[in-house]
Structure formats: C-alpha cells, structure tokens
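Okay, so here's the structure we're looking at.
Of the protein chains in this complex, one is absent; all others appear in place.
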Amino acid sequence: MTLRESATFPADVLAEIHRAADQGIYDVRGFGAKRKLPSFDDLLFLGASMSRYPLEGYREKCATNVTLGTRYAKKPVELDIPITIAGMSFGSLGANAKESLGRAATLMGTSTTTGDGGMTSEERESSKTLVYQVLPSRYGLNPDDLRRADAIEVVVGQGAKPGGGGMLLGQKITERVAGMRDLPEGIDQRSACRHPDWTGPDDLEIKIQELREITDYQLPIYIKIGATRVTYDVTLAVKSGADVVVLDGMQGGTAATQDVFIEHVGIPTLPAVRLAVDALEELGMHREVQLIVSGGIRNGADAAKALALGADAVSIGSAALVALGCNRDVYIEDYEKLGTLPGYCHHCHTGACPVGVATQTPELEARLRPEQGAQWLRNYLTTMVLEMQTLARACGKSHVLNLEPEDLTALTIEAAAMARVPLAGTTWIPGSS
Amino acid sequence: MTTFDLDNDSLRDLNGRLHGDPPAKVKVTNAGGRHSVAVGVDADIEISIDGHVGYYCAGMNKQATIRVNGNAGPGVAENMMSGVVDVSGNASQYAGASAHGGTLIIRGDASSRCGISMKGIDIVVAGDVGHLSAFMAQTGHLVICGNAGDHLGDSLYEAIIFVRGEVGELGADCIEKEMRPEHYARLESLLGAAGLDFDPKEFKRYGSARKLYHFNIDHADAY
Partner (left out) sequence: MCGIVGIYYKNKKLQGNLGASLAAMLVEMSDRGPDSAGVAVYRDPVDSGHLKVSLFSASEYDWESLKSELESQSGQDIEYARHATHALFTVPNNGFDAVAWILATHPELRLMSAGSSIEIYKEKGLPQEFVRQFDLQQFSGSHALGHTRMATESAVTTEHSHPFSTGLDLCLVHNGSLSNHNRLRQSLRNCGVDIRTDNDSEVAAGYLMWRLREGDTLEQALERALLDLDGFYTLAIGTKNGFAVLRDPIACKPAIMAETDDWVAMASEFRAIAQLEGVEHANVWEPAPATVYAWGGQ
C-alpha cells in the first residue's frame, strides 16, 4: 500500500479544516510563525584572510555597548550589550518569568520591557533598565509608572500580528491580572487594535509631545512597529518624533493570537531590516534614531547579522523564554495533556505552560524559580554576546556596531535580494546590480 | 495666584512648574488651541485655563482640579487617575480616553468616542455625545444628559452608562438595563458633583449583555 500525501492538503491542513468544522472559530495559539521563511540563516559572514585582518580574542577588545535615545532624551539608555528583552506582558507570562527576565537583564547590563498589562513592582525592582510600553489597550497605564520607567515604547504593532490587538484568554485572567487590567476575572480579554486617543502619525506626533511633557523630556521614546510597509512606517516614526524605532518581523512571537494572523501577515525580519535602514539613511537619521530589530533572533549569528545590516541592537522574546525552559523536555505528561510534545509546543494561550513560564497557575509557576531562570537567561545572553564578538573579531571589528553589509554574502537569490547583499560566488544583487 | 500667558510663556515652563512643587492656584491665559496644557499634574491644586485648548489637556491628571473656560480638543483628561476636569464648552473626540479615576465634566457636547476604553473614570456630559462613545468601556460611569450617537457602548465591559435623551443604534453587547435604587442614587450623586440639575428619573441605564465575554460562534455576527 503506497500512501501519497497531497502537498495542497497535507495532514496539518486537513486537521485544521476538521478543527474549524468542529469549533466554528479561528485557531488561537502562541509562539511565532512556524513556517519556513527566508532568514538570517541564508546570510554568511566573510571572515578575515589576506585583505582583512582578524582581532585576537581577549585583550584585542571587541566592544558591545550601545546608547539608545540620543535624539531628544535627556537621559538616553546605556546598554552593555546590544541585546534587549522584548515586551511581554505580565498576564501572558507569570511573575516568576518576569522576575527571571529582569534579574538576568540587570546582570548583563541590558533592559527588559513591560507588556500589555502594565508594570509590576517585581519587574521594576528586578530590572535595572525597564522600558514601559504604551499600547492600544492602555491596561494599567499610569503616570507614576511612566515616570519611573527608563524609556517609553509606544506600540503601534508587533510582528506576530501587525494590525491586531492584544489577546488573553479567560484561564489566564486571574484576580491579580484582572485587577491590573480593570477587567472581570476569568473572561476572554478583547483588546483594541488602534490607540484610543490618536490615529495616524500626525496625531502620534502630538501624543509623543504629551508623553515628553509628562516626563519632562527625560526619557527616550521608542516606537514599535510590526514589519509590513517598513519604508513608510520607519519614515513616519522618525517624522513623528521617535528616538528609537523597534521593528518586529513576522517571526516575532506572541502568547495568543489567531494562527491566520501569525502565518499570513507581515514580512520576515530579513527584508525588514534592510528597508528600515534604507529609510533611516534616506532621512539622514541612521544612528541618530536607533533601530532595534526583533522577530526570530535566536543566537549570536542572527544578532551580528542584524547589526551588520545596520541595526543598533536586537531584541529577543521567544528565545528568552526558551532559555527559561520553554519547550524543554521535562514534565512530558503535561505537554501530552495539551496535545503536544516538547519541541512542538505553542500552547502559551492555554495558560497551562508545563515549565511555568507562560502561566498564572501557582503550581505550574512554581516550576520556574527566578534564580534558576535568571541563571539560564544570563548564560544564554552571555553565549550570544560571545558568539557576536567571535564573528565581529573574525571580520576585524573592535566594536560590534562596526559590522557592515559588506561583511556579508548570501546563499540564496531571495536572501541576496532581501538583504541587498551579493549572492555568494558572484557580485550579483538581484534588483540592484 | 500664579499666571502663565501662553502667548509669552512656554508650554514647557508651565508644565515644568506644575510638576514638582506647584503653587496652589494657577491661571493659564491665551490657551490658543495649544496641545498638552497642564499634563501630568500630581498635586491637589486648582488650575484655571482661559481659551480653547488643543489635544490632551489635563492628560494623566492626578488630584488636581482643572477648569477649561473654552472648548477642549481630542483626548481631554486622557488616562486621568484622580481629580476633576471641568470643560465649560465642548470636547472633541476621545474625551476621558482610558482614564482610571476622577471626574470629567463637559458642559457642552462631547464628540465621538467619549469615554473610549474608560477604566474607572466618571464622565458627566451635559449635552450630547458622538458615535462610538464608551467603546470598550471597562469600568466607571458615563452620564449623558443629551443624546448619544450610534454604536454606544460597542464591545462594552462593566462600565455603566446613563442616558437622558435619545440613543442611536446601540453598540455590540450593549443593552438597556433596569434602573434600581442604587443606580438612581449613584446618578444623583454624579449629577450633583457636576452641579447639573437634571432629574435622575429621566435617565435610562445601559450596560453589557456579557455575551462577548467568552467567544461563542452563535455571536460571531457581533464582530
């Protein structure tokens, strides 16, 4: 008996149609886009040889510090490493996870970011540098937290769902989460996709002025966008008055949204970075308005490549959670109860996270001790930084921000076109030369 | 009484002075439609503003009593935490947006999306409100002494809406509810705080039908 699968209707598509027929609602899940996409894996570094000389490890320094928010803020954000922790809400994550993120970031000299639920005291206390998000929902937003933040991030969208609002299902709306968000306990949270008091970059400019007036011009203001019409959006973010642009590609994760959103909206991080840097250069603002890139950053190679293409820093979300234990092969029975296995789990939306990261259930949360989580994430970030430095030194750089597009070559025609980097073995950049 | 004339003094001077240790009474003249006047105040003081203001007047107010002798642009008292904001004229859209507490009084009309995303504020409008007012309103009270535009309370959570005049087409999950003694009492106190002489018995109450609290395919057409 020969079994022949249809490429148009493979097993997962058949299962999804059956599920839709049973439930009558779109599929909601966590994590980012799972399908294969052009990515930084399709770029390679050109290490030193005869024409270019590498740096020795150790005393021949390769610096990693970066300053964000130099355009207008009185107190820019100084980071020791060009890797930040992306916005993830208390609510989607448990308190122990948020504390782990904060502690590790503090140890590494970088920042964490609040999410769609406001600032918790645990995060403010554990995180030396904390970026405070202003989202369409405005859950928990208040001027005291605004003033005790180190930077403000106005969220226009995120890579997993550009054009969509936040989502948190009833099982994660505990008494504490409900209190912070002014919602009834246990309901499914519906969130707005547009900000309540401004629409468009002309109004955003006025909103940013208001935030600056309230915080006496002390703090940098970031604008976060999901990667779609990157050229226009980055240009408009600059014109609206941003100090920093945060650009989140379609591989960016979420704790809960419609699968159709995750897989079918937005562009991958690889082409997004290049478009953003081009827009900044067109305005004469590259390095004046800093660019943070996120969406599927997994290792030091991804980070170094993003920097080489012109980013000032990268941000990690999903990868940070994986460092905290997401998809680790422990508590296998609990993965199975969710209908999944370690390595395949994207069930953040259920709140039944087997490793205690994306949950509000105390027994599950207890599985992640903040000290252990902080240690894991610190180790992972340290590894990423060492990898970046290894690559940068090999390219002859004494600072990771000196990496440039000419240090790269592409393995595929798509990657060459998207990153505007020559196809390996040729001088050909499709669309440019 | 400390006075700021916005035709001569900068907005930064005004707001900077209002933060930190401000005087108990402040007067602002020649508002001229400027934006972000008296934002981020956190003190039990009185501020009186002459002229029309632009966007976000009294944004994120805490404790202060702020009177606008004129009209207010979009987002007046947005995200207010406590205190009172009193607008003698009309308010543009998004009045009281996402505000957590305090009282916003609008003695003229409010435009569209009045009380959008409100999270505990009490808003009293002597005149009409525009469309999509109380959109996704979570908690707090919205009192409308005039008429309400279409889609009132669209996607409503637990905020309570009182309307004295006509209501256009109601928003998704917003329904009329019974007025009980505690509602009359609350309404009386809200009208009293605003110094408005309307009879609570003339008002109807609107609240959430709570059918959108958990997704059910039978309600898919609400989306």
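Each chain carries a letter (A and B) given by its place in the written order, and its residues are counted from 1.
Keep this in mind: a contact is a pair of C-beta atoms (placed from the backbone, for glycine too) under 8 Å apart; a residue touches a chain by one contact, two chains touch by 3 or more.
These numbers were taken from a predicted model, which means no experiment stands behind them.
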Visible chains that the absent chain touches, using the contact criterion stated earlier: A, B
Hidden partner chain, touching residue among B:90, B:103, B:117 or B:208: B:90
Residue of B:40, B:73, B:115 or B:140 touching the missing chain in the full complex: B:73
Identified contact with the non-displayed chain, of A:179, A:200 or A:339: A:200
Residue of B:22, B:40 or B:54 touching the missing chain in the full complex: B:54
Absent-chain contact - pick from A:34, A:71 or A:239: A:239
Contact footprint on chain A, counting only the chain that is left out: 194, 199-203, 205-206, 229, 232, 235-236, 239
Residue numbers in chain B that touch the chain omitted from display: 32-35, 51-52, 54-55, 71, 73-74, 89-90, 92-93, 111-112, 130-131
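One rule holds in what follows: only the chains that are shown with their structure count from here on.
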Rounded Å distance between chain A and chain B, as computed from the means of their C-alpha atoms: 35
Touch list for chain A against partner chain B, complex: 23-25, 137-139, 141-144, 146, 170, 182-184, 187-188, 190, 192, 196-198, 203, 206-207, 209-210, 213-217
Residues of chain B that touch chain A when the two form their complex: 11-12, 15-16, 19, 35-36, 39-40, 42, 54-56, 59-60, 62, 74-75, 78-79, 81, 94, 97-98, 100, 113, 116-117, 119-120, 135-136, 138-139, 155, 157-158, 212-215, 217, 220
